[in-house]
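Reviewing the structure listed below.
With one protein chain removed, the remaining protein chains of the complex are shown where they sit.
Chain naming follows the written order as A and B, and within any one chain the residues start at number 1.
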Amino acid sequence: MSGPSTSLGAGLLEVRDLHVTFRTPDRTVHAVNGVSFDVKRGETLGILGESGSGKSVTLRSILKLHPEHRTRWSGSIKLEGDEILDMTGNALADLRGSRVSMIFQEPATAFDPVFTIGHQIAETIKRHAGKSEGDAWRRARELLELVRIPSPAQRLKAYPHEMSGGMRQRAMIALALSCNPSLLLADEPTTALDATVQIQVLLLIRELQRELDLGVIFVTHDIGVAVEVSDRIGVMYAGKLVELGGVEQMVDAPRHPYTRGLLASTVHGGMRGQRLEAIPGAPPDLAEPPAACSFAPRCKYVEAKCLAGPPPLVSTSDGHLVRCVGRIDSLAA
Amino acid sequence: MDSVLSAKDRGGPVQPLLLARDLRKHFPVAGGLLGRGTRVVRAVDDLTLSVEKDETLGVVGESGCGKSTVARLLMRLIRPDRGTMVLDGDPVDEPHGITVNELRRQVQMVFQDSYASLNPRLTTVETLAFAPRAHGLPAAEAKSRSRDLLAKVGLDPNTFADRYPHELSGGQRQRVNIARALALRPRLVILDEAVSALDKSVEAQVLNMLVDLKDEFGLTYVFISHDLNVVQYLSDRVLVMYLGKIVEIGAVEAIYDNPQHPYTRALLSARPSMDPRKRTKEAPIQGDPPNPIDPPSGCRFRTRCPFAEDVCARVEPVLASTGAQEVACHMRVGGSGHTRAP
Partner (left out) sequence: MAIQSPSLEIGTGVAVGPVAVARGYWQSVGRRLRRDPVTLVCAAILLLIVTSALAAPWLGLPDPYKTSMIRRLYPIGSPNFLLGTDELGRDMFSRLIYGGRLSLFMGVMPVVCALLIGGLLGITAGFMGGRINMLIMRIMDVFYAFPSVLLAISLSGAMGAGAENTLLALTLVFIPPVCRVSESVTTQVRGFDFVEAARASGAGALTIVRVHVLGNVLGPILVYATSLISVAIILAAGLSFLGLGVKPPEPEWGLMLNTLRQAIYVNPVLAALPGVMIFITSICFNLMSDGLRAAMDVKA
């Protein structure tokens, strides 16, 4: 069942100084190195980053999805006041699906191929909400209507492989919402979809977020997608949040050199004929925790103080949070 | 230039580099007794296209449109059921023309980066030296050529020559993929989603490099991608495919500024907005791209087209010129029977 109801705009998720490290006999990876942010009900936080930035690891840590024996978490993740990192076993199972839900990039593997969609959704409802068979199937049908799947009654009896990619993704969203979670986590849910389908799913997520007053964290590597769905955007690099601000601010006046570089190198038609401004180099190896600014080797504004120690998160005049020791306010736009 | 590897221009700038006519490829769907089912995937249907010298031809479309099949047909990695191909005036795989092997010396392909795009057991320089050696170049020379190629794609040979694919990042692997395609000094390079799997910042580096290489080696590109922005950036002409057919083709400015086919319009407006104040309010079309197994009769787009009428189900539209581009749509052709026809 969903947790105690909170008022509109109230705090839902509080992440403080999250560190996630993976240890295997072969190597150690410091995937997340001190991430803090809040999410309220009724807002979408977009987390933007490239591969290796730690965005997916951060998201999955909210549900403690990584194997316990090789993962070390530290810091705090609080959902409506309850500390998630302390939860294990039954408490975690209770949390997953009913208070916090997740949708993934590959809908084909989210469903069991030998059961119908309706069966799987109804099963989840019965286990978490304790409803009867008939009630559960009715609710499953309602959910398929909620996610705008045409002919929902027939689709209930369909198997996953009988549905197209876009339909499966909608069904996955229905499954995720089946127990009325207050927080929805989305890990690149539209990356594998065609353009015309992607925009449908993005609009659907936006509408559902409004209708159900959900908090949503949407992880993506595509700036356009982040702009379409988010109210606020956080940019991650090498396991840290390097910038966090309202979506308009981020697009109009990005402060962090990495965010700027990202926006400048994102191809759009207007750039035809010009050379693209590429960020040189590649992201760092995460075998060691960062000693100083992780972006310094690739930054065109780098100075000596960037290499002295890790830069703190600074609040700018317009409410932006930026992790940079440079004179960010005065950097030319 | 040694004659072992390079090929000469034969027809001058006016002759298309590659001309493909009425290409058709249907794949049988497995099933039925003895694996002989009656259903087919109509991947590419009677497709005609030409690639002009020194241009970049962009090919866009969604899943099931057949663009990857077209790429493999142009390289003859798959044999077409029907249709002909002409490379700079020479018919391909026909009695008085050039062989498929000869075609492959002049047309090469860059694949999408994936774990399967490079042989995990070979080092970088071994991968690059394979093709020249297979064509008779002595090992030492092939190896030194490969090192030069590595440098050309921005990878320091001293660092990267003896690396294995698992020791390279995605962007570096893709550079090796591109270098491999250039190993035989081709004239035409088909790039099949070559930058799609890369991070955006790496994509920008690789795109810059592709532009540089095109100038340096005098290449012609066919750039296949689902990313409309990248296609717009790179291409001179653009071709839009839907369910195995070309629905619109023209100069890039014409297609992007004034798209004529309803599918092209939908595709262009499906791009996520970069301006948070002007977010997309409504999806341009509903539903998913249909299955190429049983495409709709007549115009294949009619099931998702808001302007579909009876004539669209009865008569298949053909590509017709509307000035700046060619469109396959009844709405654009006078006397077609569509109420919106001119």
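Note that contacts are C-beta pairs under 8 Å (C-beta built on N, C-alpha and C of every residue); 3 or more make two chains touch, one makes a residue touch a chain.
As the structure is a computational prediction, the values presented were derived from the model and not from experiment.
J.: Among A:Glu207, A:Asp285 or A:Asp318, which one touches the chain that has been omitted from the display?
T.: With A:Glu207, A:Asp285 or A:Asp318 as choices, the missing chain is touched by A:Asp285.
J.: Among B:Ser114, B:Ser321 or B:Thr339, single out the residue that touches the unshown chain.
T.: B:Ser114
J.: With the missing chain put back, one of B:Lys67, B:Arg105, B:Lys200 or B:Lys245 would touch it. Which one?
T.: Once the missing chain is taken into account, the touching residue is B:Arg105.
J.: For subunit B, which residues reach the chain that was dropped from this view?
T.: Those residues of subunit B that touch the unshown chain are 72, 75, 77, 101, 104-105, 108-109, 111-112, 114, 116-122, 127, 130-131, 134-135, 151, 153-156, 159, 163-164, 166-169, 171-172, 175, 180-181, 183-184, 205, 208-209, 212.
Criterion: only the chains that are shown with their structure count from here on.
J.: Round to the nearest whole Å and give the separation of the Cα centres of subunit A and subunit B.
T.: 33
J.: Could you pull out which subunit A residues touch subunit B in their complex?
T.: Result: residues 50-51, 164-167, 194-200, 202-203, 221-225, 227-228, 247-248, 251, 261-262, 265-269, 271-272, 275-280, 282 of subunit A touch subunit B.
J.: Flag every residue of subunit B that touches subunit A in the complex, lowest number first.
T.: Going through subunit B, the ones touching subunit A are 62-63, 169-172, 199-205, 207-208, 211, 226-230, 232-233, 252, 256, 266-267, 270-277, 279-280, 282-289.
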